[in-house]
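Written below as structure tokens is the structure these notes are about.
A single protein chain has been omitted from the complex, and every remaining protein chain is retained in its original position.
Now for chain A:
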Amino acid sequence: MAVQNETGDPPAKSRGGSVPSFVYDPVVRGYVFQFLLAAVLVWLAWDIASNTAENLQRANIASGFGFFDDRAGFEIAQSLITYSSDSSYGDAFIVGLLNTLLIAVLGIIFATIIGFLVGIARLAPNWMLRKVATVYVEIFRNIPVLLQLLFWYKAVLSVLPQPRNGIEMPFGANLSNRGMIIPRFIPQDGFAIVVIGFAIAVVAAIVIARWAHARQMATGQQFKTMRVVLALIIGVPVLLYLVTGMPLEVEYPVLTGFNFRGGIALKPEFIALLLGLSIYTAAFIAEIVRAGIKAVSWGQSEAAYALGIRPSLTTRLVVIPQAMRVIIPPLTSQFLNLTKNSSLAVAIGYPDLVSVFSGTVLNQTGQAVEVIIITMAVYLTLSLSTAAFMNWFNSRMRLVER
């Protein structure tokens, strides 16, 4: 093909002119094949969809999304919204979704914190610390996460006592195999003032930080931003809380009959899942952090020291910003992994989306196709949103080239 065109003549002429030139035009051919491919894909998708619909109808299986408004009739162990067996399947879906989001967000926070600490520990000058971190990474990175979850669940259940022999914890909390029961704070009248005060303090802190940064850029003068900001964010709400006469009522858990009444229960399933996912993902994050720090050449630190910058400032201002550029992209995929792995909750009975929606709801309605499609769409949306956020964050952290 390439040989024919080397003469530089249009291909149509060399063929004698009986065939229209666009047949041999690579651009036109490209479009034609792409169009054909797209047509085949659309046809395939349509065929699968219509086939499924037809088969469902023939097998007399109900279809459609009307079941969302039907009464669910079952209870869910943990719910962030008001839910009872009288709620609808739609409500059950939201409960499952929120439980998944809760575990994903908390898991990401804990995994990131543990991961950064272990990653830095792996580069620490202290021999012991370094080895402990290495052992942690090698163990937890190399065992399947499902096994780890089952291990944590069994561990949590077998170590903890029955509720009537529960371990008393500080501040009226209680630890047993029904989970960690902590006191619940119930806001009274006037608590809104504390919340508003807190919001104003946060806004003020941002303004001060911006001003301090601008002033340092212009004049070189530094400002004790951290101390002032902390004082604002903690001090203002505490002061307002005291002034308004402590408008919070504490509800302590009380053992009645079998179980505790009152308080907030962190169920063993939740604790095991959070532990398992965080510890597993943190092992990967630790390696990413180590790689990121290692990727910053030693010359950068040397240069900073040569300019007389202190080691702690060197790490904060020279090494970490450059390491972040290496760390963030692989970190994103770890966050996505954690979110997707949270669906393993079903194995240990945590009521996440997969357990509640594509477990119980699927079974009670029998509408496997609809339920699974919705579940997949939810995970896809979650993952794409996380990725979009991390891409935005990455572009902010990127090296600004001048």
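The rule is short, and it goes like this: contacts are C-beta pairs under 8 Å (C-beta built on N, C-alpha and C of every residue); 3 or more make two chains touch, one makes a residue touch a chain; residues count from 1.
Just so we're on the same page, contacts and distances are computed from a predicted model.
Student: When one chain of this assembly is omitted, its UniProt record names it as which of these: "(+)-trans-carveol dehydrogenase", "Alpha-D-ribose 1-methylphosphonate 5-phosphate C-P lyase", "General L-amino acid-binding periplasmic protein AapJ" or "Cytochrome-c oxidase, cbb3-type subunit II"?
Tutor: Not shown, but named in UniProt as "General L-amino acid-binding periplasmic protein AapJ".
Student: Consider the whole complex, including the chain that is not shown, and state which of A:44, A:206 or A:226 touches that chain.
Tutor: A:44
Student: For the chain left off this view, which of A:240, A:362 or A:382 is in contact with it?
Tutor: Among A:240, A:362 or A:382, only A:362 touches the chain that is not shown.
Student: May I ask which residue of A:74, A:116 or A:223 touches the chain that does not appear here?
Tutor: Once the missing chain is taken into account, the touching residue is A:74.
Student: Sort through A:122, A:178 or A:290 and give me the one touching the missing partner chain.
Tutor: A:178
Student: Taking the full complex into account, find the residue in A:34, A:85 or A:188 that is in contact with the omitted chain.
Tutor: Hidden-chain contact among the options goes to A:85.
Student: Could you pull out which residues of chain A are in touch with the chain that's been left out?
Tutor: Here the touching residues of chain A are 40, 44, 47, 51, 54-56, 58-62, 73-77, 85, 154, 157-158, 162, 177-178, 256-259, 261, 268-269, 346-349, 351, 355, 359-360, 362-366, 368.
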